[in-house]
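Here the structure comes first, spelled out in structure tokens, and everything after it is commentary.
Note that this complex is displayed minus one protein chain, with the remaining chains in position.
Letters A and B mark the chains as written, and numbering starts fresh at 1 in each.
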Amino acid sequence: MRHYTHLRDIGPKGQAQFLKIASEFKRNEPGPLLKNKVLGMLFFNPSLRTRTSFEVAMMKLGGHAVALEEGAGVWKLETEDGAVMNADKAEHVREAAPVLSRYVDVLGVRAFSRGMGQADDDVDGVINAFRRHAKVPMISLESAREHPCQGLADMLTVEESFGQTQGVKVVLSWAPHLKPLPKAVPNSVLLHAAAAGCEVVVAHPPGFELGPAVREEAARYAAESRGKISYTTDQKAALEGAHVVYTKAWGPEPRVSEDSIVASPALRGWMPTLKHFESCASDAIFMHCLPVRRNVEVSDEVLDSEFSRVVDEAENRLWVQMAALAWLFGKA
Amino acid sequence: MRHYTHLRDIGPKGQAQFLKIASEFKRNEPGPLLKNKVLGMLFFNPSLRTRTSFEVAMMKLGGHAVALEEGAGVWKLETEDGAVMNADKAEHVREAAPVLSRYVDVLGVRAFSRGMGQADDDVDGVINAFRRHAKVPMISLESAREHPCQGLADMLTVEESFGQTQGVKVVLSWAPHLKPLPKAVPNSVLLHAAAAGCEVVVAHPPGFELGPAVREEAARYAAESRGKISYTTDQKAALEGAHVVYTKAWGPEPRVSEDSIVASPALRGWMPTLKHFESCASDAIFMHCLPVRRNVEVSDEVLDSEFSRVVDEAENRLWVQMAALAWLFGKA
Partner (left out) sequence: MRHYTHLRDIGPKGQAQFLKIASEFKRNEPGPLLKNKVLGMLFFNPSLRTRTSFEVAMMKLGGHAVALEEGAGVWKLETEDGAVMNADKAEHVREAAPVLSRYVDVLGVRAFSRGMGQADDDVDGVINAFRRHAKVPMISLESAREHPCQGLADMLTVEESFGQTQGVKVVLSWAPHLKPLPKAVPNSVLLHAAAAGCEVVVAHPPGFELGPAVREEAARYAAESRGKISYTTDQKAALEGAHVVYTKAWGPEPRVSEDSIVASPALRGWMPTLKHFESCASDAIFMHCLPVRRNVEVSDEVLDSEFSRVVDEAENRLWVQMAALAWLFGKA
């Protein structure tokens, strides 16, 4: 049975195939490939793009999506094996996953990091518990470790902008925020760009390193795809000649209190302004997964500039997800 | 690109056309005019009728509706340009609107008044921000200033009851409530009834005047449609010979604290009872947009009487919305 919860489910070759399918679907909608199939989506966290784009993706493929919100309309779920369930969680994933598998044909789960550090994120407890107990294909709507549909959408956007992903210089540039945000998106940018053969530079202040397991996995993909990866704390140097400025806020490791580093005045200069684009390539683009806090993570002038591809990225979620769903059913 | 967020988008002639289409659709459902089209509905406030009737409208037209609730499942949205987003709002309408425009074919937004007075309601900041930034047709699910689908449904109900709207005496009669409710519905009753050529009487206690911009717009529509408008603080005089008693609670202007005027014992007599119908026309009907607080805004005896058309009004939401949606796509 096929699943797509992490890039390792498909690897660099799979990503290349997915991007090809997504491009074709975007040019010519494929019609009802998944006629009468039902996607169950279970959200442990809010969503705008993911909820809407998956629901529309299923409709365009002739199927239907059911959206469920854990803890709001749906019972709160336990995911730890052996738990004595005497607190606020009324149902266990050991029941929820096989039961939903009897109703739906594919199951999507969104479960952000619970903020207990990179090792815990790497375990990715909630989505992996569902994957263990579900009896139908699973797709990630973003988990603690990765956001693999975002990663695909980003690479489709790079490919559309530059005609290829190979050798494109992608600078993943840390941004300030009010809160130490999860690392799923920066992890996926690194992994997917490495797998797509990009020249990836990860730029962040000291203390904001991405986790070793993700970095190692990215290195393997880069080796396979003839990509390059480097890490720096010098944003200015990183941006020189950049084709893609991909900005994203994430929290420090080891974790600190919410009131410390992330919003410190010393780091405000990391917020991209038009000035940051001066040393970039002449055809540079700006990317961000959204939602974005304007004038905190990214300045208005960048988001409203001709550099910005953030709406295209969001649209591409639709097409890569249609590709992924079709693949899960062996239809692509 | 067509939009329907305010009556001024279509004016008196447009309203007449919409009512004609809605009547035809009610007699003979039009089939899949909007096959595979998707309506995105974004709710900043609760809904029963609007949510259900739009979802069913899209289904009857062969399409699909996605319902999103801001702040519950969906990120809280900023609508002010230039905002430094360092509070609780995680996404800006400048991203949300164009992104949703890539997924859906028409976008509906519900955003009630934020209670900052008539001038602020007239600006109608939230729905107009969406309208500025969306790339697809927009339809109002009720905003600060107007509830234009309610206005249409009300006029269809008047027409069904009296064979015409021209010259029908519609008394918009203020009602008590616990809270100073928004003016979107009374504004729309005035505007749509004026545009339909009714003889409109707005009756309310002193201090509850509707805003000058809405009154002026209504006067223009009345002039165009040979309607009449008058304002009074004498409910008893207003009801004489009334064909339509349209009751609705709304708040005072300038605004006062929630505990003051609206629930004052001196105003309880404004709540319609059967006695209020004694001087009305013999074929008088009772209307209210719903939801209604029984025995606070309107007495049980009126709501349960033969005068009441409140359920018909609610049903007519479905048919006028199908007409409006078809029109947005140039299909009517």
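Operating definition for what follows: a residue touches a chain if its C-beta (ideal position, glycine included) is under 8 Å from a C-beta of that chain, and two chains touch if they have at least 3 such contacts.
For clarity, every value in this text was computed on a predicted model and none was experimentally measured.
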Residue of A:Met85, A:Met116 or A:Ala223 in touch with the missing chain, whole complex considered: A:Met85
Residue among B:Asp88, B:Glu278 or B:Asp300 that touches the chain left out of view: B:Asp300
Option from B:Lys37, B:Lys60 or B:His276 whose C-beta touches the chain left out: B:Lys60
Among A:Leu34, A:Val104 or A:Ala284, the residue in touch with the chain that has been omitted: A:Val104
Touch residues of chain B, complete complex, unshown partner: 43, 46-49, 51-53, 55-56, 59-60, 67, 69, 72, 178, 263, 290-296, 300, 303-304, 310-311, 314-315, 318
Contacts of chain A with the absent chain, listed as residue ranges: 36, 38, 40, 64, 66, 68, 72-75, 78, 81-86, 90-92, 94-96, 98-100, 102-104
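Basically, only the chains that are shown with their structure count from here on.
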Length of the line joining the C-alpha centres of chain A and chain B, rounded to whole Å: 40
